[in-house]
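Our next item is subunit A:
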Amino acid sequence: MTQVAERPANAEPDADVVLRAVDITKTYGVTRALKGVNFDVRRGKVTVLFGENGAGKSTLMKILSGVEQPTGGVLELDGEPVVLASTNDAVARGIAIIHQELNLCPNLSVRDNIFIGRELRTRRGDVDYAREARITRELMERLEEPIHPSTLVADLRLGQQQIVEIARALAADARILIMDEPTSALSAAEVEVLFKIIDDLTADGVAIVYISHHLEEAIEVADHAVVFRDGELVADRSAEGLTLPWVVAAMVGREAEYDFTGAAREFGEVALRIEDVRVVDPDAGGRLAVDGVSIDVHAGEIVAVYGLMGAGRTELMEALSGREPIASGRAVLGSTDLAGHSIQERIALGIGLVPEDRQRDGLVQLMTVGQNLSLASLLGAVRRGFVSRKHERGGIDDQIRDVRVKTAGPEALITSLSGGNQQKVVIGKMLLTRPKVLLLDEPTRGIDVGAKGEIFSLLFREAERGLAVLYVTSEIGEALTASHRVVVMSKGRVVREFDPRTCTREEVMAAAGEAGGDVHPKEPDSE
Partner candidate 1 sequence: MSDTLAPPRETRPAATPPPAGRFRKPNWNALLVEGRALIALAIIVVIFASLSPNFLDPSNLILMTRHVAMNAILAIGMLMVILNGGIDLSVGSTVGVTGVIAGYLLQGWDMPLTQLVAYPPVWVVIAASVLIGALVGWVNGVLVSKLNVAPFIATLGMLYVARGIALLITNGETFTKLQGEEGLGNTGFITALASAPLGIPMPVWFMVAFAVVFSLLLNRTAFGRWLYATGGNERAAELSGVPVKRVQTIVYVLSGLCAATVGLLLTADLPAATPRAGEFYELNAIAAVVIGGAALSGGRGTIRGTLIGAFVIGFLVDGLVLVGVSVFWQQVIKGAVIILAVAVDQLQQSLQKRRALRRVAAATNRPGAPRPA
Partner candidate 2 sequence: MFRKLTTAAAALVVTVGLAACGSSDSGSSSSGSAAAGGSGGGGGTIAVITVDPSNPYWKAEVDTAVAEAKKLGYETTVDAHGNDADKQNQFIDGAISKKVKAIILDPAGADESVGAVKKATDAGIPVFLVNAEIADQGIAKSQIVSNNAQGATLGAQAWVESVGEKGEYVELFGNPTDNNAQVRSDGYTEVISQYPDLKLVQKETANWDRAEGKAKMEIMLRAHPNIVGVVSGNDEMALGAIQALKDAGKLDQVKVLGFDGNQDAANAVKAGEMVATVLQPIVQGTTLAVQQADAFLKDGKTGASTEKQAIDCVLITKDNVDTLDNFVLSE
């Protein structure tokens, strides 16, 4: 099963290489996240890591930053083998990581966050706040974000918080800065600032390792690109000639296996009518996350909701599922207004959600595959007050077969499955409730291409049987190849609808507000 990553041509010694990963492997339980990766980080360069979710990028980052230790292989820093036993260890050697989820204490000031764990001391041994504040001010000036050192982090915008993270790395004299999805929460203007900072840092000789799902953005910033797939480094090239098609082809390794644009289009009645729905952002009181959305979904139809993070898609899904209240407007299932119905009642009525975060919201990790599958439909198997093993098992077996879960059996622990199979279980669980409308939030997040195709085949098969599907996706290719209709959301509103058979990728991305400015000048890709 193990393949050796092909080593790209540039094998001659390279004085610019500050950090080298040699034949790194990493396993979690039964999952092999990295299978012998060789990888260089160069001084003053931005090395971009491409790869789909689950390809092994994040795992490699965790190893480079000391969060985790490799199962096998060696890290070399300046040509010397090192062991990074902890993040502190890594920081001490000049390697800092800025995580996708910011690691700041919101209740502390900017200054305190920058020096947390490495407080400067006076000679008497107490914290030298004055010096800390001075250094903080200098750093913020260098980063062109004049935030006062005693500002609380909670009071900063996300973009500013990211800059505080960068300042923290710089304060630790980081020579190698790892940025994991640094732009996911930033506005376009903030992204510009970030890129300028990256330019400045590389000019100063800092090596940057950059990961982003925004391929175009990442291509722009890259000096060097490597592509991961299934735990292996599969391609590697300099910025010269780096194009989106090359990246996509390398990431996918083949053309996407699925294309459902030709699927049957025989729709029934309107199964779910969303009328002018507004949803309050649960995290930011008063702000509307969903601001007047209307969508009709017909029986047998698969509608993809495409948009950027923060467009209000997840909030729409949660409101439809019953987890968050609908502030105004109506959602009507068949002829039933969903208002006032609990999640349980909505599932009984025929609408259920497959949530975005599988681990947090989708699975009960302590339970078996079978118990997870039957959880939502358990009442259907109750006979005379007790769960009938026969009826429960029947449904489980059918569903394992139907959604093609690869498992040792219903008794296997759910955590023994791969991400794709876990997702199939979550979907299978909702299908067992015999829904009329299935909501899915990022159904293919973090699963491999093959499983994605299987999941969409499954959805299209169910759609042919009359299921209405409304799903959220951030992957443009997915929206265009696996839906009957694409609805684009931006800032809480539906901005446009497209027929995936006739629209172009650029039109859709432009509608989502993604291709504004000159950030994405790259040519249309294939796929």
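Regarding selection, all candidates are chains of the complex that A comes from, given by their letters.
The working rule: contacts are C-beta pairs under 8 Å (C-beta built on N, C-alpha and C of every residue); 3 or more make two chains touch, one makes a residue touch a chain; residues count from 1.
The model shown is predicted, which means the values in this text are computed figures rather than measured ones.
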{"item": "Among 1 or 2, touch partner of subunit A in the complex", "value": "1"}
{"item": "Contacting residues of subunit A [partner candidate 1, same complex]", "value": "1-2, 4-5, 7, 11-14, 20, 22-23, 25, 27, 29-33, 35-36, 38, 40, 54, 71-73, 230-231, 321, 323, 342-344, 346-348, 352-353, 355, 360-367, 371, 374-376, 378-379, 382, 385-387, 397, 400-401, 404-409, 411-413, 416-421, 429, 433, 448"}
